[in-house]
Structure formats: structure tokens, C-alpha cells
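My questions all concern the structure below.
Complex shown without one protein chain; remaining protein chains in place.
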Amino acid sequence: MAVALILLLVAIASVLFHVYSPWWWTPIASNWRYIDDTINLTFWITGAVFCAVIAFMAYCVLRFHHKEGRRAAYNPENKKLEWWLSIGTAIGVVAMLAPGLVVWHQFVTVPADATDVEVVGQQWMWSYRLPGKDGRLGTSDARLISSENPLGLNPNDPNGQDDVVVQNDDLHLPVGKPVKVLLRSIDVLHDFYVPEFRAKMDMIPGSVTYYWLTPTRTGTFDVLCAELCGAAHAQMRSRVIVEEEKEYHAWLEKQRTFAELSGQRDVAKAAYKTGSE
Amino acid sequence: MSAIILFMATIAAIAGWWLSQQRLAAKPWLEEGVAVDFRGERGSSVPPAKIGLGVFLAVVGSLFALLISAYSMRNTMVDWRELPLPKLLWINTGVLIISSAALQWSLMAARRSDDEDMLVGLLVGGASAVTFLAGQLVVWQQLNVAGYVVASNPANSFFYLITALHGLHLIGGLVALGRTSAKVWRGAPMVQVRLSVELCAIYWHFLLLVWLVLLGLLTGWTENFVNICRQLLT
Partner (left out) sequence: MVDIPLDHVAGIPPAEVGEVELYHPRSWWTRYVFSQDAKVIAVQYSITAMSIGMVALVLSWMMRLQLGFPGTFSFIDANQYLQFITMHGMIMVIYLLTALFLGGFGNYLIPLMVGARDMVFPYVNMLSYWVYLLAVLVLAATFFVPGGPTGAGWTLYPPQAILSGTPGQDWGIVFMLASLILFIIGFTMGGLNYVVTVLQARTRGMTLMRLPLTVWGIFTATVMALLAFPALFVASVMLLLDRLLGTSFFMPTLVEMGQLSKYGGGSPILFQHLFWFFGHPEVYIVALPAFGIISDLISTHARKNIFGYRMMVWAIVAIGALSFVVWAHHMYVSGMHPYFGFFFATTTLIIAIPTAIKVYNWVLTLWRGDIHLTVPMLFALGFIVTFVNGGLTGLFLGNVVVDVPLSDTMFVVAHFHMVMGIAPIMAVFGGIYHWYPKVTGRMLNDVLGKFHFWVTFIGAYAVFFPMHYLGLLGMPRRYHDIGETSFVPASAHDLNAFMSVAALIVGFAQLVFLFNLVWSLFKGKEAGGNPWGATSLEWQTPETPPGHGNWGKELPIVYRWAYDYSVPGAAKDFVPQNEPPSGAVAQGAHP
């Protein structure tokens, strides 16, 4: 009796917790509402199965627990029942998998008008690079990294000269424009993770990974690292600021390009040299 | 990962074939009494040690299939530089074939209860296996002198790793072979050693097969072969 009740209470408490607890995902800020919908659908299906199994079990414990003189039924199998249960399960699985795969197809198909944004992870900070007026990012190589060129951009690539480099600062994105986020790391695995965007992908040193999204509302969002990257993994933070087109351009105007940054360093170096002689 | 998938599919096929012989569709609750035992009569059933060796070879096969998978994923990267294989490798391969043949000869002698030939076969097999290992060490030496050290390129790293793992398995085999030879030397009765000789021979043939596959991989023949097959298919 008590056992059956407690089992039932576990199921009921789980459902109540799900419905009434204040802990739920943060409001979404990207186009990936479909992911949230798929999660909700999965919650409905799995929740129903969970409750049904536990309730059935609790009923069995209540109804068939040992009493003097009770003898269990002899029932080796029931092919028909087993087949129906398997088919039912298969239908449930398809109901979750099919929408999942459709949404995944959207997730991996980057729209043609998406603008590139590069995110570079390193222990333990984030840097960003946006294409300049030509709309294209220059090439990069980890071997070119130095204190003058912390992102390892190729100085001989004309596409890279006007790239906007953002270090130790927030990333700004225009609202409503699709973005292809190119992910690069210069030391270990990292993962560019903005909970409100729902999307994430590991960054792997030696190759460039990507995902795409369209920010759908303005605001300031935290950036965290979601792949263990060493001692200060938890402190690797930054922010993404999604804003209207006009404000975004105003911000973009103020940023330095790669050419400016490297040129300025050359000037500074020259000045230092003349001063010391 | 195609090499290991292929290997696993083979294992799955063998396991599936075996399971299909086991009346898995029987309804055991209806069958009271001493059921028909498909392992056959006691005398004719396969000895456990042989089954054990078979299972162990599956484990070793899985190990090398995974190495091959890793190799074929890594050698598509841009920094891969093939290393020149020393000629000595071919002589070593010949020695390993001789070793395997000698053990097969020993096994045949054991089957017709010829003590002397069996011992000769075991000793020749053991000596040539040791020669093979020494030859492999010389190959390492030659490569080292030529500047192909282990860490300088992934192709070198894989070469050393693969030959080392193959060599270690052969050393393990030599321990078993040594024990068998000692038993024969002490004049243990034929029925006791016949199985040991057979197990050694099986293990040797398997390691020879693995070596030939690895050699095909290291020389790039396997890759060419796969490419040709792919072209024929498309």
C-alpha cells in the first residue's frame, strides 16, 4: 500500500514540479523556436509514457502484493500484446524523430544571405572578427599568431585587411539579419554558447566549425563556454548585444580594422625605436 | 571509421550465424526434460582453449581495425608525409611467412604424432619469429638514422605505433610458443601438446594476416585498391 502510494507520488511530484517550478528555459532570442517546440513535444510524449508506466507499476504493487494464499498467474508471453506495444513505441519514436530531423535539416542549411561573423576562442577569452566593406573574411593560420597578430590573420590576404577585429569587448549583432557564426579556436576545444540563441557548436583548433541563426529580439546576452577548456573554463565570459540596424552600424563605425591595428602597432614600434636611440 | 565498421559487421555476421543455430525462437517453457544440446557430444566438441583463442583474436582484430580506422582518418590531413619503407621490411615479411609455415609444418607433424618434426617446426618457427622482431628493430634503426623519428610526422608516428603493437603481440605469442616447446622438449605426451601447437599455429597465421593487411596499408596499396574499387562502382 505505502509502496504503491510512494511510487505514484514520485510520478505526480515530477509532473507538478515540471508544471509549477520556476525553472524553465530563458526566453528565446533567435529563430530556433522550432527547437523549443520539439523539446515541448518530446516532453509531452515522454511525460505521458513515464506516468503511464509508473501508474501501472503502482497499480500492480497495490493490487497484486503478496497475501496469504495468493498464487501468481502463469503467463509466459503474449505475442499480440508485445507487438502492439512495440508498434506503439515505434509510432511515438517517429513522432519525435521526424520533426527533429526536419528542424536539424534547417539547422545545417545556412541561408545564402547570412553574413559571416567569426568567433575565436582561446584560454580564456573570446575575440570576434567581422567582415569589412568587402563582406568577406580574410584567411587565418594558427602559425601566424603573435602578440601583434593575436588572431593569426594572414597579413598578405587582401580580404583580411578591412576585417573588423574586436578583442576584450562585446560582440554586436543586428537584429533580424541571419548570421553564419564561424567558430575557430587557437588552443583547445571551446564552445560558443549563448543560452538565448539555443544553438551551440564546439570550436576545434585546426578547423573552422559553424552554425547559423537570426537574432529575433534586441538585448544583451551572456556568452559562456560550454566545452571544458581548462582551469578557468567557468570564467570564460563575454556578451552579445543584439541591436537595431542603425545602432549596430554606429558601433561598427567605431571599430578598428585589422590593417589599422597592425599599422598602428608598426607606428608605435617605430616611435619607440626612434625615442630610444 | 569504415575499417572498424566493416570488422564489426563481420563479427556481427559470425555472431548472427552462430545464434541462428541456437534455436533462439524456441519456447523454453514448453520444453521440459533434457533438451537437445547443440554443442554435440563431449568428445567431439571444440576445446575451450580454442574458443578462447578465437574470442581473443576477435579482440586483437578489433584493436588493429581501430588502428587502421585511425590511420585512414589521420592520413587525409595536410601535414601527412609518407615515409619511405626500407627494403628490409620485405625480407622481414618473408621471414614472418617462413615462421608461419614452420608452425604449420609442426602442426602437421603433430597430427601424425611425429615428435621430432614437430619440435623442429616449433624451433624454426620461434627462431624466425625472433629474427622478424630483430629485423623490425633494424628497420626502426634505419629510419631513425635517416631522420624519420617518431614525432616528426604522423606517418612516422603511425608506422612506429603499428609495428610496435604488432611486435608486442608476437612477443606474447613467443611466450606461449616457448612454453609449448619446453613441454615438447621435456617429452610431454603428444595428446597434451597437440592442442598447444595448434593454438600457436592459428595465432601465428592470424598475426601474419594482420601484418600483411598492415603492410598493404603502410605501402598505400590498400588505398589504391579501394580507390580503384570506388571508381569501378561509380
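Annotations for the structure displayed:
Note that the chains take the letters A and B in the order they are written out, and that residue 1 is the start of every chain.
Keep in mind that, in the parts below, contacts are C-beta pairs under 8 Å (C-beta built on N, C-alpha and C of every residue); 3 or more make two chains touch, one makes a residue touch a chain.
In this text, all values refer to a predicted model and were calculated from it rather than measured experimentally.
For the chain missing from the display, the contacting residue among A:Pro158, A:Gly230 or A:Gly263 is A:Gly230, taking the whole complex into account. Within the full complex, the residue among B:Ser62, B:Thr93, B:Gln142 or B:Thr219 touching the omitted chain is B:Ser62.
In the full complex, chain A touches the omitted chain through residues 3, 6-7, 10, 14, 17-18, 21-26, 32, 34-35, 38-39, 42, 45-46, 49-50, 53-54, 56-57, 60-61, 64-66, 70-78, 81-82, 85-86, 89-90, 93, 96-97, 100-101, 103-105, 107-108, 122-124, 141-143, 145, 147, 152, 183, 185-189, 191, 193, 195-196, 198-207, 209, 220-222, 224-235, 237.
Touching the omitted chain from chain B are residues 1, 4-5, 8, 11-12, 15, 19, 22-29, 31-39, 42, 45-46, 48-49, 51-52, 55-56, 58-59, 62-63, 66-67, 69-70, 73-74, 77-80, 150-151, 154, 157-158, 161, 165.
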